[in-house]
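First the structure, which I've put down as structure tokens, then a few questions once you've had a look.
Yeah, one chain of the complex is gone here, protein chain that is, but the others are all in their spots.
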Amino acid sequence: MPDLDLVVKEIAEEMRQRPDRGEVATYIPELARADANAFGLAVIDADGNVALGGDAETPFSIQSISKVFTLTLALGKAGDLLWQRVGREPSGSAFNSIVQLEYERGIPRNPFINAGAIAVTDLILSGHQPREALGEILRFLQFLADDTTIMIDEQVAASERATGFRNAALANYMKAYGVLSNPVEFTLGVYFHHCAIAMSCRQLAMAGRFLAHQGRNPSTGRSVVSPERARRINAVMLTCGHYDGSGEFAYRVGLPGKSGVGGGILAIAPGKASIAVWSPGLDAAGNSHLGRIALEALTKRLGWSIFGA
Amino acid sequence: MPDLDLVVKEIAEEMRQRPDRGEVATYIPELARADANAFGLAVIDADGNVALGGDAETPFSIQSISKVFTLTLALGKAGDLLWQRVGREPSGSAFNSIVQLEYERGIPRNPFINAGAIAVTDLILSGHQPREALGEILRFLQFLADDTTIMIDEQVAASERATGFRNAALANYMKAYGVLSNPVEFTLGVYFHHCAIAMSCRQLAMAGRFLAHQGRNPSTGRSVVSPERARRINAVMLTCGHYDGSGEFAYRVGLPGKSGVGGGILAIAPGKASIAVWSPGLDAAGNSHLGRIALEALTKRLGWSIFGA
Amino acid sequence: MPDLDLVVKEIAEEMRQRPDRGEVATYIPELARADANAFGLAVIDADGNVALGGDAETPFSIQSISKVFTLTLALGKAGDLLWQRVGREPSGSAFNSIVQLEYERGIPRNPFINAGAIAVTDLILSGHQPREALGEILRFLQFLADDTTIMIDEQVAASERATGFRNAALANYMKAYGVLSNPVEFTLGVYFHHCAIAMSCRQLAMAGRFLAHQGRNPSTGRSVVSPERARRINAVMLTCGHYDGSGEFAYRVGLPGKSGVGGGILAIAPGKASIAVWSPGLDAAGNSHLGRIALEALTKRLGWSIFGA
Partner (left out) sequence: MPDLDLVVKEIAEEMRQRPDRGEVATYIPELARADANAFGLAVIDADGNVALGGDAETPFSIQSISKVFTLTLALGKAGDLLWQRVGREPSGSAFNSIVQLEYERGIPRNPFINAGAIAVTDLILSGHQPREALGEILRFLQFLADDTTIMIDEQVAASERATGFRNAALANYMKAYGVLSNPVEFTLGVYFHHCAIAMSCRQLAMAGRFLAHQGRNPSTGRSVVSPERARRINAVMLTCGHYDGSGEFAYRVGLPGKSGVGGGILAIAPGKASIAVWSPGLDAAGNSHLGRIALEALTKRLGWSIFGA
């Protein structure tokens, strides 16, 4: 097998030189300011070896990647009852589509489209104050990454809220069907804030390790979820993690992954490694352009596709 | 690792005893006559060991499972140009939905929904006579399974054609957008016939081996497709192989798979085995009820999920 | 021609005796309390003759009938620029559907579905305080009906707001596309309040007279809108006034009309009369069950259908 550290550095260098960078998201000023030339990659293997390339230590807005962790947390609280509020099928639609909600009585197709993630957030909140729920989410991420410096970017959260009318539409629509239990503004407040968490590639890859290793952190040995639940979260990531670009990601990269509009992607090579990549320029489907290309190169060179060596 | 033969026999016995059998398809008399008590399972591992359970040697109508093989054949002919006529994203819709075609100018979402498979068949036909194209498809399956006794059930084909108005609607709709090149009745004729191929679980598992082993038949060493293409076909099977039940299959079974309305499922454990299961009773989503349950048991006991041991 | 007063009294009596009353709306307690046995009918002809039957003097919640008057008011302010924010085609969908908004970039199909009426309310608000806009709407109705006792039922308005999540979804969705200019909660506040205006059949028929008579009140001679605008509002009422039951209303009644979930219907017989009917029980499409039947009887007996005597 090729040397992991070498491959990571090679890919980071190749990405840095590419002229095609995608388009940085501009819907809020905090994201619009991101440097289109930034690129980071972090891979942590089963033995705890950390391979870093490029801007792997620079924090960025994880945005929708947070949905993997809120799903994990909510499953811990609600168990499989969660699936009464959210489906687990690919939607065939954009991340913020509301059409499917109308045809399916307010039940979002899966926990990774916006509507589904809002419903998951509502389950975490379940009667608590927004501040408490948010604290719990943040502490969970700090625990997973073993890093208490992880923070919420309050400016990003405020901007998300100020422009988040489409998410407000989704939340109100689900509320009309009784899919949300808490006041809409509470649920949305927690949602906008957990999307505004800032992490580096290294921190994100650390936080994702339990998904690669049967639900346990292989360094500490601490169990986060059961092996079966880890497999199942990976399955949902594979089929639904990139909205209406999920098929493309599976086809090209061949790993469970979750993207965020901030340009990050968390990818899991089961049994092998937790991977985080970041480059702010997005492709037409709203996923990190170079992030996806880098992951495709990585799985090909290391033979890590779950669909065959 | 548990003994493969033992696990297969155990599962076949468990399935035989279950009272829940699903509902046999009734839209044509040939399928309606199927024995709801039938159950077969065949697993062929990397070393060529064949483990059979239940009615693993009984031929059944493979129906939509044929779409995996026609996709493979069409990719061999058209290469990646195929993807200009067919997408590779999950549809979020039923197998025979026409709505998505209208919104996306006649381009089917993926090669495993009916519309997509018809478009793939049209590519194989490409100017030839239906009889020739059909012969090519049949010979390809005979070659893959190393078994020249595999045949088309003409009665099934005739019944499919006599009742296939919805498929005729899909085909005519695509023809209106220029997605089909051949006369509609030619393409439909070949499509109805390749869906009517009859195979046993053993034959089907044999035919699927190249997908589990980097595109090659590990016994003969003969290459069918490149390793990358085998991975990619597996990826499309995982995200799209069970229509709007694809997420569920990935969540529960954790293998690329393709189901047919005759009650068969072909599943691939990359690097490990090719698997075929058959039980005619279907669940609400039109997939084999016991077939899916058997595969879930199999992957759990053998630790074969692609999403983690 | 039959005697108007006699026909009105006859129909009121027939309706009172019918056992089929439809289902009273129950989504807010104020509407749920309505008496299913109530029935009122008021017809005011070109000469100002007022024919009353049943509970024609009992105030009820006019709900969506208010949309006719807010459209008239908004056209007076914005002119035909209004049609840049709202279409004028039947939607083919339910009153509160959001699907069409997604496919048409946030532009509602017509001013009589909820989304369209919210967009119209936003135009009336246009920078003013909600209280001012609401006062303007109320005064407009009082002017049209020549009756300053017309009031808003604040309890109804409060209940509408407390349960109006689906309308909040529509409003936020349009806000995301820039179709609304004011803060969402301002626009919704005014919307919920003008739907909560209470009027009797007599008051409503008075208020609708300008639509029957070339835009003028034939008693006072005062012009409200141009003849062309009156015709055009009538046309939109006919094609869009009963949501996905508009075709049925045109087919059976043959008059422009607008229904409300409180059980009222305003109907216009151009050149002949302004008509208001009220009975709280609704049919499956959410329109007054006996109201529609009464109007069908009325137009048939008087030969008032716009589609031929």
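A, B and C label the chains in the order they appear, each numbered from 1.
Assume contacts are C-beta pairs under 8 Å (C-beta built on N, C-alpha and C of every residue); 3 or more make two chains touch, one makes a residue touch a chain.
Quick caveat, the model's predicted, so the values are computed rather than measured.
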Partner chains on view for the chain not depicted: B, C
Among C:6, C:32, C:162 or C:235, the residue in touch with the chain that has been omitted: C:235
Contact partner of the left-out chain, one of B:78, B:98, B:151 or B:297: B:98
Touch with the omitted chain, as defined above, among C:48, C:79 or C:247: C:247
Residue numbers in subunit C that touch the chain omitted from display: 87-93, 100, 109-110, 211-214, 227-228, 230-232, 234-236, 238-240, 244-248, 250-251, 254, 256, 270-271, 300, 305-309
Residues in subunit B touching the chain absent from view: 97-99, 101-103, 165-166, 168-173, 175-176, 184
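The criterion applied here is as follows: only the chains that are shown with their structure count from here on.
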Common touching chains of subunit C and subunit A: none
Rounded Å distance between subunit A and subunit C, as computed from the means of their C-alpha atoms: 47
Where subunit B and subunit C are represented by their mean Cα positions, the distance between them in whole Å: 55
Junction residues of subunit B, two or more chains touched: none
